[in-house]
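Here the complex is missing one protein chain, while the rest keep their positions.
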Amino acid sequence: MKKIKMGMVGGGPNAFIGAIHRMAAQLDGQIELVCGVFSSSPQRSYEYGRTLGLKASRCYRHFNDLLEQESSLPKSQRMELLAIVTPNHLHFQMASEAIKHGFHVISDKPATISLAQALTLARQLACSDVLYALTYTYTGYPMVKEARYRVHAGELGTIRKIIVSYQQGWLSGKNAESTKQASWRLDPEQAGLSCCMGDIGVHAANLAEYISGQSITHVCADLNTAYEHRALDDDGTVLLKFGDEIKGVLLASQVATGEENNLSISVYGDKGSLKWQQQNPNSLTLRYADSSMRVIRSGVANESSLAVANTRLPAGHPEGYIEAFANLYRNFAAQIRARQLVQPPCDKALDVPGIKEGIRGMMFIDSVVRASGSSQKWHAVQGAQLHD
Amino acid sequence: MKKIKMGMVGGGPNAFIGAIHRMAAQLDGQIELVCGVFSSSPQRSYEYGRTLGLKASRCYRHFNDLLEQESSLPKSQRMELLAIVTPNHLHFQMASEAIKHGFHVISDKPATISLAQALTLARQLACSDVLYALTYTYTGYPMVKEARYRVHAGELGTIRKIIVSYQQGWLSGKNAESTKQASWRLDPEQAGLSCCMGDIGVHAANLAEYISGQSITHVCADLNTAYEHRALDDDGTVLLKFGDEIKGVLLASQVATGEENNLSISVYGDKGSLKWQQQNPNSLTLRYADSSMRVIRSGVANESSLAVANTRLPAGHPEGYIEAFANLYRNFAAQIRARQLVQPPCDKALDVPGIKEGIRGMMFIDSVVRASGSSQKWHAVQGAQLHD
Amino acid sequence: MKKIKMGMVGGGPNAFIGAIHRMAAQLDGQIELVCGVFSSSPQRSYEYGRTLGLKASRCYRHFNDLLEQESSLPKSQRMELLAIVTPNHLHFQMASEAIKHGFHVISDKPATISLAQALTLARQLACSDVLYALTYTYTGYPMVKEARYRVHAGELGTIRKIIVSYQQGWLSGKNAESTKQASWRLDPEQAGLSCCMGDIGVHAANLAEYISGQSITHVCADLNTAYEHRALDDDGTVLLKFGDEIKGVLLASQVATGEENNLSISVYGDKGSLKWQQQNPNSLTLRYADSSMRVIRSGVANESSLAVANTRLPAGHPEGYIEAFANLYRNFAAQIRARQLVQPPCDKALDVPGIKEGIRGMMFIDSVVRASGSSQKWHAVQGAQLHD
Partner (left out) sequence: MKKIKMGMVGGGPNAFIGAIHRMAAQLDGQIELVCGVFSSSPQRSYEYGRTLGLKASRCYRHFNDLLEQESSLPKSQRMELLAIVTPNHLHFQMASEAIKHGFHVISDKPATISLAQALTLARQLACSDVLYALTYTYTGYPMVKEARYRVHAGELGTIRKIIVSYQQGWLSGKNAESTKQASWRLDPEQAGLSCCMGDIGVHAANLAEYISGQSITHVCADLNTAYEHRALDDDGTVLLKFGDEIKGVLLASQVATGEENNLSISVYGDKGSLKWQQQNPNSLTLRYADSSMRVIRSGVANESSLAVANTRLPAGHPEGYIEAFANLYRNFAAQIRARQLVQPPCDKALDVPGIKEGIRGMMFIDSVVRASGSSQKWHAVQGAQLHD
């Protein structure tokens, strides 16, 4: 079985997310990195590609070179998949160009920096044979998949309430914006409408929709800028409605001093509830009205087949973030292989976020920013009705 | 040293909170129960008093009998302190009568069922020599006191964000209201304006104000009735402002299936943050921007003297809810003894919630109910400016 | 219902265990302290009794005064129960005298300082109407009772292995023995054959036998004196056999720097295992070969009736060490009342450690000290065959 050939745009020397994409892509031996453009500086791009062990001829200096030269290679050598790991404002254009050239795309989130762009991308994809994946990483954790399975199986009864929280502390302090990452994330030109909600709030919203199988329809939002000279939010809370019956709350902060990447979600139904926390990712806690608490553990009996399929190790050998990320790549690789063989992919492989989730994310960010600026309490999520 | 003589109103056979007040009052050997009215049924009141080992002559059938007959006893035998543990709607009148008769009062929360009543009670107390305590129990935990101390000492820097959450599941399910406690808590006549916010939301608000030393000035509220036939809220979320600089969120639910009494608070400042959870009450976690996490443990070196004074056991022998509750009684007993000796009480003894906290609680409930019914986002906490 | 009248010997100003016995005895309103001898200094004993609110006439200066004067009081006023909370070497003589005078006895552990004394006490009790309880406190925790219940119900299958560990750090450091408690615990005259095993190892052994329902039959021991000038052990490990089929390990230390009172036990059977830890006392973890983990929580559905009967609060309001201790007193009070009414006590009340457990404790200490001094590996627990 040949490895799928991947190129990368972005992810140079100090971009931690690029390294993670590379590790995630290669972990399972399904994908190999063959080319890339790693920096906006042509020289740095070339040099960095060389340190990654790429052939000199495939360490490109410009994005256009990558597309054109790869397209001209014989099919057996050519890049098949492009990973986009640049700052947000470039995602749309690069994805769009890659699709035009017939390359499959896996993009860091958010898909774009506006809802209009996301809708455009969706239309483009609908008219092409190209596959598209969006790295909402947290849906790759086996216990997140287990949570989704348990909700869908009706184990919690009718869902009533969802609480999702993502707390970070890295933007706490007046001088926190001196890092390269902080500077682009707080810059509306590069990051889009929102920093905190665009970076992590949207992950939390995706997680809530993924596990519950419900769409956020209305929001009431309070975005904050703890350090007032900043151009975008670094903290916020959003009250949620998922239709008429389910209420929720989404908390996100990048100024929660001392928090690492404290993502957690609780879903409450009539019959039971569940809780998952990234800091203890291999456990899923289930509580019931009339029975004692259960803790589902990766690799232990009683898991769903979807969770099993996304677990690599025997129970008690902890798997973490890279493994969750790699599940997205591995499942997407299976989609690509099935496409190449003109056959349907297995169920497991379908469980990768795509442009639909990208659109939902942009709707969420748009609505939240609009709601936060209003003195009215509730605001419909624009276009929520589009979501099937 | 003589024990302080206590009477009790409420707290009959099936009222769990009455038994807890008695355990808390007597734990430290400072207070003895000498009389009471334990039920609205005169006969049941008498009989229950007897099972508690009280003299027959002091097992009263009516509240008025209690007040009058105790008043007529010689001072050396007479009740000195009345504990009020009835449903909410009776708190005000009973406290008011007891004060008129010169008895010190310790009341279960909320102090009253309206802000007007609470203000009346405060005026009455201001013109009397009687002491008044309100059992916001959670302020009795040593690690909650430690948290307050750390914030006041500036250890977290400027406070930016407060998240407080109180999750219970006992009202989950359509049939949950069949218990005696559920029936009065969901009845506006007995419980007041709110069930969930009045019962547990107000505890969470008090905890946030106690630890942070800040007052909630504005709220945006979404109260819910998960089971629509109920007359009062059983769930809700409140966005908070503490003045212009500090944002917060208060989450409370009684339909969070499987949650026990999951009260937790996180306070974030520029320099550090803290987290406390009732389910692990003897630990206080401190996180910093630039150093590793510390866990303060009851009884271990490095605690404040206030926490030490409210701890009974060597480290690692867990103390819990009854001990926290007993700290309120013990400290209030010290206030009463000091008043009897016409001397100032020690600092520790002053750390008991009183009518000021009772007024804050009523303001909170009032504002939240009003805000929840409005389509506007933010609402000032009525009379918040009265708070010093 | 009248309270049972209790006297106390020991437990003066700086003796933390005396205060705990008083809190535990009085928590449930079943027992009242009426008299005592609180210090070996007659004057200090008198004065301390007064600060506890006792009548001057019942603040005794000598143990003999207590016995004789209480015996001469009318039955309605007389002490019924004596709590012994002195250093170890006095337990035997005081219990023996109290029994002769017809007083029920509740003694801090160990029952005596030699096996011979414990056997003598057992014979004396067998010929008297007096009841005797020994405060192996940890058996009072509801989740410990639940653990015992689950093992007896066969939920774990055939038991194969038991690991019990009690780690403290208070004797770490060369100067740790300067406290009053350290000085008598490290003195063979007052503490008996062993410090660490006599103080906490014996608790761990009792816990293992209580939960498993099995007796330790053989030991291989390594007792240590981390600080060589000490006359008794401050650390040790004991390999255990419970008959031919079950192996175990008991770890105990008082020089485990930074440990608080870290008592934990794991019991492994063919079908499942359980784990309980004092630092999280309201949870009991059950693991299975072929199913996901369950966590039994005090007050949540699915508990045994014995655990329910020993729980005071709704789930999630933590109960701790004092409540566990109070369960022993409350259950013993029920035994005493039943004896007074010449009727059998309820099952729940029978669940209090007594002289049989006292004898087992002395056998354990004896055997471990002997085994530790030997170069042979295994040693029979002396008299283990006496245990039914």
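Order of writing sets the labels: A, B and C. Residues in every chain begin at 1.
Everything that follows uses one rule, which is that a contact is a pair of C-beta atoms (placed from the backbone, for glycine too) under 8 Å apart; a residue touches a chain by one contact, two chains touch by 3 or more.
Everything numeric in this text was worked out from a predicted model, so none of it was measured.
Note that the absent chain touches A, B, C when the full complex is taken as a whole. In the complete complex, the residue from A:L27, A:L73, A:V308 or A:A380 that touches the missing chain is A:L27. Of the listed residues C:R44, C:R61, C:R78 or C:R160, the one in contact with the hidden chain in the full complex is C:R160. Contact with the chain not shown here comes from a single listed residue; of B:A56, B:A153 or B:A301, that residue is B:A301. Touching residues on chain B toward the chain that is not drawn are 288-297, 300-303.
Against the chain not displayed here, chain C makes contact via residues 156-157, 160-161, 163, 165, 167, 169, 172-173, 220, 222, 224, 226, 235, 237, 239, 247, 249, 251, 253, 255-259, 266, 268-273, 286-289, 293, 374-378. In the full complex, chain A contacts the hidden chain through residues 1-3, 16, 19-20, 22-23, 26-29, 33, 50-53, 168, 170, 259-262, 278-281, 297, 299-300, 312-323.
The criterion applied here is as follows: only the chains that are shown with their structure count from here on.
Rounded to whole angstrom, the centroid-to-centroid distance between chain B and chain C, based on C-alpha atoms, equals 35 Å. Between chain A and chain B the centroid-to-centroid distance comes to 43 Å (mean Cα coordinates, whole Å). Within chain A, contacts with two or more other chains are made by residues 288-289, 293.
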